[in-house]
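First up is the structure itself, then whatever we jot down about it.
All protein chains of the complex are present and in place, except for one that has been dropped.
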Amino acid sequence: MNVLYHNDVTLRERVAECLQDDFKHKAIETAQEVFYAKRGALVEEMGEGWQELRLRATEIRNHVTENLDYYVKLFAENAEANGYIMHYAPTDQDALADVIDIFEKHQAQTTVKSKSMMTEEVGLNEVLEEAGYTVVETDCAECILQKAESKPSHIVVPALHFDRDAICDIFTEKCGYEGTSVPEELTHFLRRYLRPEFLNADIGIRGCNFAVAATGSPTLITNEGNGRMVDSVPKVQIIFVGIDRIVPDLQSLDVMEALVPRSAVGSKMTAYFSVDSGPAHADEVDGPVEAHIILMDNGRSRILKTEFEPMFRCMRCGACLNICPVYRHITGHGYGSIYPGPMGVVMTPNLVGYDEIDTMVFACSLCGACSDHCPATIPLHDLIRAHRIEIVDEGKNHSNEVPVFKLLRKMWSDVGFYKFAMSAGGPMMRLFADSSKGALTVNSTWMPVVKGWTSTRDFDVLSKDRFRTWFKNHKPLAAETPVQENQGTEGGDA
Amino acid sequence: MKIAFFPGCMVDMIYPEIGIAAVNVLERLGCDLEYPDEQVCCGQGLLNSGYRDFNYPVAKMVIDAYDRPEYDLFVSLTGSCMNAIINDYPIIFKDDPVYLERTKKLAERSYEFTDFIVNYLGKTDLGASFHDTVTYHKSCHVTRLLGIKEPPLKLLEAVDGLQYIEMEHADRCCGFGGTFSFKQPEIAGEMVYEKCQTIIDTGANVLVGADVPCLLNIKGGLSRMRSDGRLDRDIRVMHIAQILDARE
Partner (left out) sequence: MAVGNKTLQDLLGPISKQMGHTAVAENVELPEWEHVPWRCTDGMNQQQLVDKFIEEAGKIGITIVRTPAADIAKAVAGIIQEGVPEAPASCTVVAANDERFAAAGLYDTVSGLGNVSELTVWDNTKGQANVDAAEKATYGITYAVGGIADTATIVQPSGPNCGRTTSLLPLVHIALVDAATIKPIMQDVMKDIEAQGGQLPSSICFISGPSATADIELVRVQGVHGPMYIYYVLVD
């Protein structure tokens, strides 16, 4: 089974299930509203600076991507000079093999993890658990999901689909919790419950938000402090770094940090931002004695020099999810990928190919809100459409839809045929229409193709007369005011 | 000055009254309009579904019909068609330098309907009167992809008797998305119902838009909600051209 994309059920089945789950659906809607409002206030406060900041981030990330092999090498060499033990993973299997080697070498038994999408991508937890190791997720939401054996519905707040009572039940059943369902009490319970796990773990596993090439420094953004705990307490540490996480220098981090928390959750800064440069020095008493970096490609480099290359700018902030009107309704579970929402729709097929992903790239109305909100100005909706074009070009589209598109091509490129189709189609549609509404209604859900629409909305029928006929025969109105050319400014105002 | 007018295929097929209103508005403003008969549709439904090559003959026809020396300007009544022609045709013509160049030239003299009136003609008060409560759907293509935010609102503001009520998340997608609304009807349905609810919540009697496809979708959503009891009053769905043409 593919761990990145779960193709055990179809997209349609998943979507149906998500749409039925009213609580989940409402929880994501609320999250969107909250993040959207908070982000909006901060963006407004920055005025023109916001757009400049996005463009600077775009410049920085593009520069790295255009010189990616150089920067990957620079980061690797400088990280190694800092004392990191480097592991190079062209594929997920390479990464997993190296992690297992580290566990075996240390005869480790338990590991504490802070949230890392890369470890999700390779299915690390499952592999470690199968090998007999105990994996403890320490992010509040990830911990809830792990105890409930559930999957993230959001990449920033992954357990929104459970309400406080459900979480209370989970903690009571799985962790011996005896308190109420007040979020503060539940959270403070987790503080006490997980503290010994951090102190006793053999290995800490974490991700990396940005990797600084010039100084060989992986960085970590965290609010709860679990990332810092993983980074500070266990004596052995494993850091997953994607080749798409690199920034050139420390100063670049300022731009990224100004964008990510604002875009992700609508705050100016997270509680913690750690810039690490190697294991603990000999004269330090805490921090990892041994620190490993797994530098992983896993299909990322395939998009270099293609139109999908802008995805190398993605900072995994979730801004595109927080604004997406589709994500809003189908939630993270609707997509079937560990990377949901617009960024996921672009990234998932990049990583796993078109054969695996069902109709995922078609679950988008191309509204462009994601591209508008992306802090790295990735034209996400254009890339989603680019996937559709590639799918058709590669002949991986559903063959049963081709006749419909052929008919549309014929009708739109042959005026004679179009006029014929209108004169024949109009009366036919009116025959089946609800005459009081002049529309095909719920009674037309038996009609092929049209049922897609009429299952949820009415469809106005073709008019009796064409606009073009009226236009040809009409007598132009007299001007009320004489026309003066180009009195205003040109073009749109945005 | 001759203006090549592009109403969009839905106007020709389903809503001629929107096209007629727009022609009235532009002619009263002194515009000399032409509507070439040799084309049908911008064809964006094909490209947006991945069928770029199918869109090629359709796009060529549009360029041939509208890129003519006798036309000084191009005005599109529908934002999404305008966006397709100026922003998407370059993708379709990427291997056809002649049509690519013609598209770029056409794009330079292209205007969306409201942008043309406000920013090219410099007019906002067109003498229209419309005595009712109105809310405006800020469609994705006009608002975001073409970046035309102020013109429609300025035009509505100048209409005598019109009482404007802003809806929540006015720029959120209505869920049309071309073939998306046929291929993913469950998602598109949820999206349009939510859009309709924000419209209903304003209490306005009229929903106005500047993108015809959204109007088809929203009208269909409101109509369905009216039938199944989720909506207990009539809400009119109108193109902004119809408001600007109104003398009621």
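Each chain carries a letter (A and B) given by its place in the written order, and its residues are counted from 1.
Definition applied: a contact is a pair of C-beta atoms (placed from the backbone, for glycine too) under 8 Å apart; a residue touches a chain by one contact, two chains touch by 3 or more.
It should be emphasised that the depicted structure is a prediction, and the values quoted were computed from it without experimental measurement.
In the entire assembly, the chain absent from the figure touches the shown chains A. Check A:76, A:201 or A:391 against the missing chain and you find that the one touching it is A:76.
Annotation: of A:160, A:211 or A:347, A:160 touches the absent chain (contact as defined above).
Check A:225, A:379 or A:438 against the missing chain and you find that the one touching it is A:225. Of the candidate positions A:85, A:402 or A:442, contact with the unshown chain belongs to A:85.
Touching residues on chain A toward the chain that is not drawn are 27, 30-31, 34, 45-50, 52-53, 55-56, 59-60, 63, 67-73, 76, 80, 82, 85-90, 94, 97-98, 101, 138-141, 144, 157-160, 163-164, 167, 183-184, 186-188, 190-191, 194-195, 198-199, 214-215, 217, 223-226, 228-229, 231-233, 243, 248-251, 253-255, 257-258, 265, 267-281, 283-287, 295, 297, 301-302, 304-305.
Note that in this section only the chains that are shown with their structure count from here on.
For the pair chain A and chain B, the distance between C-alpha centroids works out to 30 Å.
Interface of chain B with chain A (complex): residues 1, 7, 9, 11-16, 19-20, 23-24, 27-33, 35, 37-41, 43, 45-55, 57-58, 60-61, 91, 112, 115, 118-123, 127, 140, 144-151, 171-173, 175-178, 180-194, 216-217, 219-221, 223-224, 227-228.
Within the complex, the chain A residues that touch chain B are 12, 15-16, 19, 325-326, 329-330, 359, 362-369, 372, 385, 387-393, 397, 401, 405-406, 408-409, 411-413, 415, 418, 422, 437, 439, 441-442, 449, 451-453, 455-463, 465-468, 470-472, 474, 476-494.
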